[in-house]
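What you see is the complex with one protein chain gone and the rest in place.
Read from first to last, the chains carry the letters A and B; within each, the first residue is number 1.
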Amino acid sequence: MTTQLVGMLEHFRDIDALDLSDVEPMTQPYPLNNVMREDVEAKSLDRQEVLDQAPAAESGRFRVPPTIGFDV
Amino acid sequence: MSDNAALPNGWQLVVGLEVHVELATKTKMFSASANRFGDEPNTNIDPVTLGLPGALPVLNKHAIELAMRIGLALNCKVQPCTFHRKNYFYPDLPKAYQITQYDHPLNVDGFLMLPGDVRIGVERAHLEEDTGKSTHFGGSSGRIHGSDYSLLDYNRAGVPLVEIVSRPDIRTSEQARQYVAELRSILLAVEASDAKMEEGSMRCDVNVSVHKPGTEFGTRCEIKNVNSIRAVGRAIDYEARRQVDLIESGGTVRQETRHWDDASGRTETLRTKEDADDYRYFLEPDLVPLVPEQSWVDRVRDALPVLPAARRKALAELCGVDKDGESAFVVVERGQDDYVREVVGCGGDPRRSVIYVQQAFAEQGSTPKVPARDLAMLTLLERDAKVTSTQAKTLLTDLIDAGGGDVVAMAAKRGFETLDTGALESMVDAAIAAEPGAWQKYCAGEEKALGALVGAIMKSSKGKADGKAVTAILQSKRAK
Partner (left out) sequence: MQKLVEIVAAVSSGSKTAIAVVEEHLARINERESEIHAFNLVTSDQARKDAAKIDEDVKSGKAVGALAGVPIALKDNMCTRGVETTCSSKILQGWKPPYDATVVTKLRNAGAVIVGKTNLDEFAMGSSTENSAFGPTKNPLDVSRVPGGSSGGSAAAVSAGFAAASLGSDTGGSIRQPAALCGVVGVKPTYGAVSRYGLVAFASSLDQIGPFTSDVRDAATLLEVISGHDPMDSTSIPQPATSLVSVLDHGVKGMRIGRVTDLPEGCEPDVLARLEAAFDALRVAGATVVDVKLPSLQYCLTAYYLIAPAEASSNLARYDGVRYGNRVDAADLNAMYAATRESGFGEEVKRRIMLGTYALSAGYFDAYYGKALKVRRLISDDFARAYKDVDAILTPTSPSTAFKFGSKTDNPLAMYLCDVFTIPTNLAGHPAMSVPFGVGSDSMPVGIQVLATTMGEQAMFKVAAELERAS
């Protein structure tokens, strides 16, 4: 896997040759601004339906193994 | 209570505060589930909240409005902004990334004024989303280390947050506490949040470093789990001292995150994961830029209420008290400054008006039941020496208990009459004649003798003499 990844990264160096200092990055294919919604409540998902799909659940919550160390 | 005098050898404290505030919206930042504290676990959930495959975020317009209120109240510039993903793994982070703002936040370059006209810079106030809540079970300390498992509730996941980052302009723990208190008043005044530290709707992370003036700032440590204004002060005091002691004994301060333990009064290192620091920030492709129209910003600014600092200043000017003093603080905090203004408007003595309200109206709320003109009358009675201060205090209690009333009549009912100056003079002369020994001692400079003379006059007048006025007469007689 590592060999393949290194090979791919080598191939990708073709863009190194380009002078892109004057080029603006393109992050949005379609220019949109200010998409928002009104602060109106919608019905929650059904808790049971969701927890039925959980790998482990208890007391209405998702259950996971402990973290080693404190939470940050 | 503490200040830099506590740090030895010329060390100076540098503090910056990061305050996270939950916004008072009906729904979450990026989805329409309810934003409500205290509901049954996992009952305010949707695909976005749970980070389900295929879910997409949509911005909450009211959250933006509230965030703008906060920014404008902190004198920030509101600017076009974007959202970024902050990527890390933790079970309370359902998408394994938090949507936040990175290099283009909504509000920048503001400030907040502390008492004494100390200006603390606000670098930014940006929007982001809150995480879920994990509860840990099995470990004896109740903290994670050594516990058997954790349970996750995602009701809080996605609640809108504003993160307010101060510049490192704070120099004492007292200033830090004032900053947090003032910020809280502002948040309440603009109705952006209920800002309850004890419920977690306002959370402080404190960055502390020490240095000698004229040198670069030292390495800073971030302190988490500071859950009250008092803890802010205590944590800073402890941490500053810890760092000074460490450096002076030859050690170096390591840049790290520490946990404040309120019970023991100490900060402790948090064992963080190895590469927790690289969050691989990149622009959130599921959202588009937010460019608030100038007309919207102007509307929000125009609708801002008069902020606490301005209200204290106005009250102080009206009543002749210190704008940074306790009476101004307390009365504005309670929302009773408009009432005081009303009392003054009815002719009440300004200084006495604010002090009476400060001292006696703690239970009254922002709309006191005592009619303003009744309180005004009481202040005038005391000012004009128609009642003594002691009598005025009693009448004040009566007024509050009765919810108002005719103070003159109430004074008469109590049998309070003050004696006029002529009557007082003759009483003083009589006392001097009756107690020549005490009078001689007093004239010779023994201040204690004054008490005997005043006491005699009070007794003979059955309490109707104004102690202050009597003292004044005795003093002026002695001076002659």
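For the reader, a short list of remarks on this structure follows.
The definition used in the following text is that a contact is a pair of C-beta atoms (placed from the backbone, for glycine too) under 8 Å apart; a residue touches a chain by one contact, two chains touch by 3 or more.
For clarity, every value in this text was computed on a predicted model and none was experimentally measured.
Only one of the listed residues, B:G51, B:G121, B:G335 or B:P371, touches the absent chain: B:G51.
Annotation for subunit B: contacts to the undisplayed chain at residues 47, 50-59, 85, 87, 89, 91, 94-97, 150, 152, 273, 278, 280, 282, 285-288. Interface residues of subunit A with the unshown chain, by the touch rule above, are 1, 4-5, 7-9, 11-12, 14-16, 18, 20, 23-30, 32, 35, 37, 45-46, 49-50, 53-56, 62, 64-68.
One rule holds for everything that comes next: only the chains that are shown with their structure count from here on.
Remark: subunit A and subunit B have CA centroids separated by 38 Å (rounded to whole angstrom). Considering their complex, residues 27-28, 32-42, 44-45, 47, 50-51, 58-72 of subunit A touch subunit B. Remark: subunit B residues 25-27, 31-34, 40-47, 50, 58-64, 90-92, 134-136, 138-139, 143-154, 224, 257, 259, 270-273, 276, 283, 285, 287-292 touch subunit A in the complex.
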